[in-house]
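Of the protein chains in this complex, all but one are displayed in their positions.
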Amino acid sequence: MTKRTVLCWCLVAAFLLAGGPAAVVRAQGGATRAAVPRDSGGPDLAPAIEVEAPAPDPAGNVAASSAVSDGGGSSGLMAVMGVTLIIWLGLFLYVFGLDRKVRRLEGP
Amino acid sequence: MRRGVTIRFEGIGKRFGRRVVMRGIAGQARPGSILVLTGPNGSGKSTLLQILAGLIRPTRGEVRYLDGDGEVPREEWRHRIGMAAPALALYEELTAMENLEFCARVRGLEVDGDRLRNGLVAVGLDPDRPTVVGGFSTGMQQRLKLAQAVLHDPDVLLLDEPGANLDPDGQDWLAEFVRGMAEEGRTVVVATNDRDEMTWGTDRVALPG
Amino acid sequence: MWRFLGETMAVFAKDMRCEFRTRVAFNSLALFAVTTLAAVSYTIGPYGIAEADRPYLLGALLWIVVFFAAMAGLDRSFVKEEETHTAPLLRLAARPLVVWGGKLLFNTVTLALLMAILVPLYVVLMGLSVRTPGWFILVLAAGCLALAVTTTIVAAIVARAMSRGALFAVLSVPLLLPLLVFLIQGTRAAIEGRVPDVLAALRAVVSLGGVMTVASAFLFPVVWHD
Partner (left out) sequence: MTRRDILLGALFLWMAAVIWAAFLWAPAAAGFLGQSSRIVFFHVPTAWVATLSFLVSFIASVQYLRTRDPRWDVRAHASASLGIVFTILATVTGSIFARIMWGSYWNWDPRETSITFLLLIYAAYFALRGAVPDPERKAALAAVYAILAFVTVPFLVFVVPRIYWSLHPDTIINTKGRITMDSRMFRVFMASLAGFTGLAAWLYDLECRIEALRRKAEEEIL
């Protein structure tokens, strides 16, 4: 590492620290105020549900999920899981074959 | 007293994509002598010359510049090398004087009008000619390239086909000029296919086709 | 230091002189800018946008026009050196940082000249009224510098590759997009007269531009010599 390299890294870090996070915080405050009344067409496309972070209460969580899976049916979930598992198996076998081939080509 | 530079190169190989231009080329150029690079078209003479100048990085091998104190660091090569080659064009929008002036300024030399004019006169060009280089004949451009190459009094002179496009008188003048450069203790490398120019040098590297 | 500046100015002066004798870069930049401006002004005009959307959309459109013009001409400085085979000469004669400095200066001045013509035209044609003109100009100036820094290093990379014209846009767009987002935010805030938001955007631009400057000054010798 030369002196010049160190200087460059320090300058990059300084610029990142000087502008980056500070701008984030400011812009966040400013933007929610300015952009919500007219954002890029989000709410028009979004369905009626409110988007929010998953509920913090785990009990409520489980309750809600069981309610949902009653409606959706767990056989559907099984099918999706089966497909995913088959894809994973195929992928694994393919890459494993590749792995073997590479090892053979590399020789001892 | 001039400190001569010895150029040593070993195992030079160059590949562009999948095309192999040369492999395993070695040789040495000594101060006060002329090294001639020969070989058929497409054997990589020009490429080798550019590798020696540090303009192209070789795929294999190494070029080293040695003077009295040992190895010359790469950043200083530019002060030591003067080069004239078809691959090194001049600015067509500028006149001969403006071209030389730019080269002098960018090298951080003191810009001295008389010195630049003398440089042009020495290669047989008229310093007051207002034409831009784009309007020059190829022979005149060749002369200007030589003037540019020796502008900063380099220790190493690298020439690619220096006599091409020169008239017979010009070629005689060139032979004299290059020999003079070598006698003053410079290291001269010439890449050529011209029979006369091949006789200039005592050292020779022949590139296989 | 003074020698460095002198040599940089030599490269810059040479570029300017060559450019004034052929005007390839200037003309293509100006034509592109004027054509897009004419298209925008013809299709949208001063009253084509609802009052509430004006600051945002007009700011975005302005930067899009500038961006397209920059894509059309700012790669010339390096590409021309390679195309006319003068680059090896420069490589032998000059220090890499001097070349970078000279070209950066040239690109900055070209872009500044372009914006000096384009922005007043845009303001008049689109009927744009700016609440805080001082901040507006400051955002434009910062944007000009940051755009020039980014395009200079990308032009240097592109000049060393094949199919340069297309590659220049392909390589520039991902590097320039975050910058453009901040610039559009800043311009909008300046038009609406919200100074704290202008400051926030300016900080982001300066930060990104500064990182780019340091990185490209550091990396340029690699690009130039390989």
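Going in written order, the chains are labelled A, B and C, and every chain counts its residues from 1.
Throughout what follows, contacts are C-beta pairs under 8 Å (C-beta built on N, C-alpha and C of every residue); 3 or more make two chains touch, one makes a residue touch a chain.
All of these numbers come straight from a predicted model, not from anything done at the bench.
Asker: One chain isn't displayed here. Which of the visible ones does it touch?
Answerer: Result: the unshown chain touches A, B, C.
Asker: Would you indicate which residue among B:8, B:30, B:60 or B:79 is in contact with the undisplayed chain?
Answerer: B:60
Asker: Footprint of the hidden chain on chain A, which residues?
Answerer: Where chain A meets the chain not shown: residues 12, 16, 20, 23-24, 27-28, 31-32, 35-36, 39-42, 45-47, 49-56, 58, 60-62, 64-66, 68-69, 71-72, 74, 76-78, 80-81, 84-85, 88-89, 92, 95-96, 98-99, 102, 105-106.
Asker: Mind listing the chain B residues that contact the chain we can't see here?
Answerer: Interface residues of chain B facing the absent chain: 13, 15-18, 20, 23, 57, 59-60.
Asker: Take the complete complex as the reference. Which residues in chain C touch the chain that isn't displayed?
Answerer: Contact residues on chain C toward the absent chain are 153-154, 157, 160-163, 167, 170-171, 173-175, 177-178, 181-182, 185, 204, 208, 211-212, 215-216, 219, 222-223, 226.
Criterion: only the chains that are shown with their structure count from here on.
Asker: Give, as an integer number of Å, the spacing between the C-alpha centres of chain C and chain B.
Answerer: Each chain's C-alpha centroid was found; their separation is 37 Å.
Asker: Counting in whole Å, what is the centre-to-centre distance of chain A and chain B, each centre being its mean C-alpha position?
Answerer: 58
Asker: Find the geometric centre of each of chain A and chain C from their Cα atoms only, then give the gap between the two centres in Å, rounded to an integer.
Answerer: Averaging C-alpha atoms per chain gives centres 34 Å apart.
Asker: For chain A, what residues touch not just one other chain but two or more?
Answerer: Within chain A, no residue touches at least two other chains.
Asker: Find every residue in chain B that makes contact with two or more other chains and list them.
Answerer: Residues: none.
Asker: Going by the contact rule set out above, which residues of chain B touch chain C in the complex?
Answerer: The contact residues of chain B facing chain C are 50, 53-55, 57, 75, 78, 81, 83, 85-94, 98, 102-103, 105-108, 132, 148.
Asker: What does chain C use to touch chain A in their complex?
Answerer: Answer in residue numbers: 52-53, 56, 182, 185, 189, 194, 196-197, 199-201, 203-208, 210-211, 214-215, 217-218.
Asker: Spell out the part of chain A that touches chain C in their complex, as residue ranges.
Answerer: 4-5, 8, 11-12, 14-16, 18-20, 22-23, 26-27, 30-31, 34, 38
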